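Excluded from the complex is one protein chain; the other protein chains are retained at their positions.
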Amino acid sequence: MTNPYLPNIAVIKKIISENEVNDIKTFELVFEDPEIAKNFKYRPGQFAEVSFFGAGECPIGIASSPMDEGFLQFTIKKIGVVTTALHNCKEGDKIGIRGPYGNGWPIEAMEGRNIVIVGGGFAFTTLRSLAKYILHERNRERFKELTIIYGARDPGELLYKQDLEMWGKRSDLNTVLTIDKEVAGWKGKVGYVPTILKESAPSSKDAVAAICGPPVMIKFSIPVLTELGFPADKILLSLEMRMKCGIGKCGRCNIGSKFVCKDGPVFTQKELQEMPKEH
Amino acid sequence: MKAKIMDKNELQDFVDELTKDYKVFAPVKMNRIFRLKEISKGKEACLGYQNTRQPPKEIFFPQTEILFTYKMDKEGVELEDIPLPNEKRVLFGIRPCDARALVFLDRFFSSGDYKDISYLEKREKTTIIGLACNSPLSTCFCTSLGGSPFGKEGMDLLLEDINEKYLIEILSEQGAKLVEHIPWLKDAENADFERAKKISEEAESTIKLKIAVEGLRKKFDSMFDAPLWDQIYQKCIGCGVCTYLCPTCWCFDILDEGTPTCGRRVRIWDTCQFPLFTLEASGLNPRPSGKERMRQRVMHKFNYFPKDFGELVCVGCGRCVQACPVNLDIREIIKAIMNT
Amino acid sequence: MRNIENIEDSIREVARKLLNEKKVELVIGYEKGTLPLRTAPCFIDNPDDVDKLAWNASCDANLSKYLIGVDKRIGIIAKGCDARSIIVCITEKQIDREKVVIIGIPCAGVVDRKKIEAEVDGEEILEARVTGEKIMVKGKNFEKTLPKKNFLCDSCLTCRHRNPPICDIMVGNKVPEITSAEGFAEVSYLEAKSADDRWAYFTKELGNCIRCYACRNVCPLCYCKECFVDKTLPLWFGKTNDLSDTMIYHIVRVLHVAGRCVDCGACSRVCPMEIDLRALTKKTEKIVKERFNYEAGISLKEVPPLGTFKLEDAQEFVIE
Partner (left out) sequence: MSLVKKAFETPEKAGEREIWEPRIIAFLCNWCSYAGADLAGISRIQYPPNIRVVRVPCSGRINPYFLIKSLQRGWDGVLVSGCHPGDCHYVSGNLVARRKFAVLKDIMEYIGVEEGRLNFSWVSAAEGERFSRVVKKVVEKVKALGPAKRLVKR
């Protein structure tokens, strides 16, 4: 039996800043030990415990897609003790990773269906992993139509700008970008995500919706999706609760009889309705 | 089920035998309260106590436990896992409710695909010798929750005080192995079993409090938004006494200590009663006030855990009732829930 | 001797009147506990259930903690020490004087449960009643009556403010104040010891602490939004229960109550590991008395000693 809390060492290969304010960065990491890299199998939507020795560890969604060989990407916002320490790192520094944890997006259940991805602000990381996974040539034909609706406060806050551009050019998906308030030179839509979602009204026939964003956006998007005909068990949410151990032992992310880190973070709206309103 | 018998005055020699090749933990009186401490000689242990202030979980799941230490320099990071204890241990003289609580902890820490090895390793290497309760306290309500003053769950040996002698019931093969060491123990006759049985019925009858807990789990299903929670939590001051003294509370926090070049990662007890337990980095706290936190403590024990593991996870030891600074009595909460 | 019963009735009367006349929205008092010698805080907002309010010698909780951060007009039952805590919180702008109706109770000292349990050497007390100067305790196979004055809480033995310094309504007539008792006997005893002995004493006592923060959460002076032990940015002191972290937690907490603590004794009473925390708080009280000649919670106008300074403060500790 190995110590479940022992992280594996990874080296920071690249650090990409995601917004002008530079408080959100994407870290590209490679495991020091190729053996570990080989059997670090993960699905989109899973997270890992990223640790900076001396500061602690925190659960971060894996932003890269499982199809990307050889590296892992984490998008981290500078907000707490560990994230501040990570933001002070430079390329070549060594940090700890343990995981992958959580159930991730239910890829098997989504196969052969239309996919609607609704993301808001900084919580687009695991949705991007899902989108990249679906758009990969080996997987694309297993899924039908893909719609991505992604909004942020202003253009600077939109994450993964190169991906968004690439997706804009592709024909086999429909990308709708929006920002909250009008900004000069912005060609995309303007308005909050729920309103834009209602406007673009993706068809709910044989479709699954994956949504992740700030609580206020989710609060207003769920009714829109139900109105569009999405049944409660076809709306998938990735919850953001305070987690610590990541393996369902420390009790922090306990809602009702479920642990968000073990039984989630992806839940269907149906499951959430049965759980106590504490998320 | 075989059993041995020994006179009361042979107890110290019994423990001395154990200390020869086991590391023995036993209740020791420290100024006014009893605590489980490692002892080297039989006479340090004293069994004239109702229950230890802290449950035996502190022996297996200590309040501060090092997960690993790290050392970082130019070449790389060197992680040193903490060597697991290898010496055999004996936990002497714990009460049936606490032993039963350990069974819950075992089930939880070994559930799922990530096992908590430091806890499980210590548990495996420890033989449990329980002490039956001849005179339960007024705050004890183990009989309402499936336990009993002479309960045998989770123990390897059970000492039953039958006036001038101790009846030692052997409950597991690990217990049997322990008793083989001690040649001068005599086998028990039926008269001893009868006397023990009589005392156990007497003890059980002293617990008058019978809380109807059948259907409690189902009743709680609809209790999440009950207005009752608004009154119950008002006097709670949000300290950690009830959870730190509870034998079936195991929430913890993980944090790093030291400098980036070398230090250690430590696991410490934590409690759902503190606001920081669920405070998120964004500032949102799903359990902002004492009401949600008090509700979480009660609901987890009587509804959430039973949904996963099938049984209510309170053993009725009464420690939270005795130690609560504002006398917030969980028995009253259960009664209030039952008759809403 | 004023008997306890009519105090209880007059408390209920006062509470009913205040609630009926809408002078207060809530009355905070004591109700009978579920265990012998125990009472619990109770919150009455409806005149009909004022009969839950009780008064006996076990009403030891310091209720002023429940006034902080509540924006309602509240009537509060306050003994001498509780009223002094309210004064301290008012001078520190945590409680609005207009919003509080202080129902003062001249206090003859509250009973210390742990002393009584020690007296019956751990046998369980099944029933107990305090009448006048006698405590009657009954267990499974014993019954004893004990003189109340030997089993008062330590802080009550040397309390010099049994009558609340300020109150809006006084229930029952004043009790004679004691002036003879020297409150710092225990502290002087410890001061006489050598540094090594004191270190040994405090490491043994504080080594039992399980960091449950009952002492902090019960103290009316500890109302910080984010306590220094909860801070992680910067992480000042560790949260583990190693000896060094635990001792520093208690040292810094006591530094924070220096010049504000009224010695209500709640911290020592609630400690589950029965650590005598008053050995530390009484020391700060002694320092503040000797150095700045200040006693906390006496009048609404005084400024706490550590919030001000004098040019001629003593500086014997400064190296010449």
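The chains carry the letters A, B and C, assigned in the order they are written, with residues numbered from 1 in each.
Here, a contact is a pair of C-beta atoms (placed from the backbone, for glycine too) under 8 Å apart; a residue touches a chain by one contact, two chains touch by 3 or more.
These numbers were taken from a predicted model, which means no experiment stands behind them.
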item: Per the touch definition above, residue among B:E58, B:D116, B:E160 or B:E257 touching the missing chain; value: B:E257
item: Positions on chain C where the hidden chain makes contact; value: 190-191, 195-203, 228, 236-238, 242, 244-245, 247-248, 251-252, 254-255, 258-259, 280, 283-284, 287-288, 291-292, 305-306, 309-311, 313-315, 317-319
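Criterion: only the chains that are shown with their structure count from here on.
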item: Joint neighbours of chain B and chain A, given as chain labels; value: C
item: Centroid-based (C-alpha) most distant chain relative to chain B; value: A
item: Pair with more cross-chain C-beta pairs in contact, given B-C and A-C; value: B-C
item: Chain whose Cα centroid lies nearest the overall Cα centroid; value: B
item: Between chain B and chain A, distance of the C-alpha-averaged centres to the nearest whole Å; value: 40
item: Distance between the centres, which are taken as Cα means, of chain C and chain B, whole angstrom; value: 32
item: Centre-to-centre distance between chain C and chain A (centres being mean Cα positions), rounded to whole Å; value: 51
item: Junction residues of chain C - those touching two or more other chains; value: 232, 235
item: Residues within chain A bordering two or more other chains; value: 80
item: List of chain C residues in touch with chain B within their complex; value: 33-35, 38-43, 61, 65-66, 114, 117-118, 122, 124, 126, 140, 208, 210-214, 216-218, 230, 232, 235, 238-242, 266, 269-270, 272-274
item: Residues of chain A touching chain B in the complex; value: 1-7, 9, 32, 51-58, 79-80, 83, 85, 94, 96, 214-215, 240-242, 244-245, 247-252, 254-257, 262, 276-279
item: Chain B - residues contacting chain A, complex; value: 67-68, 70, 72, 76-77, 79, 81-82, 108-109, 111-112, 114-118, 120-121, 224, 250-256, 258-261, 263, 265, 267, 270, 272, 277-282, 284, 286-287, 292, 296, 299-300, 303-305, 307-308
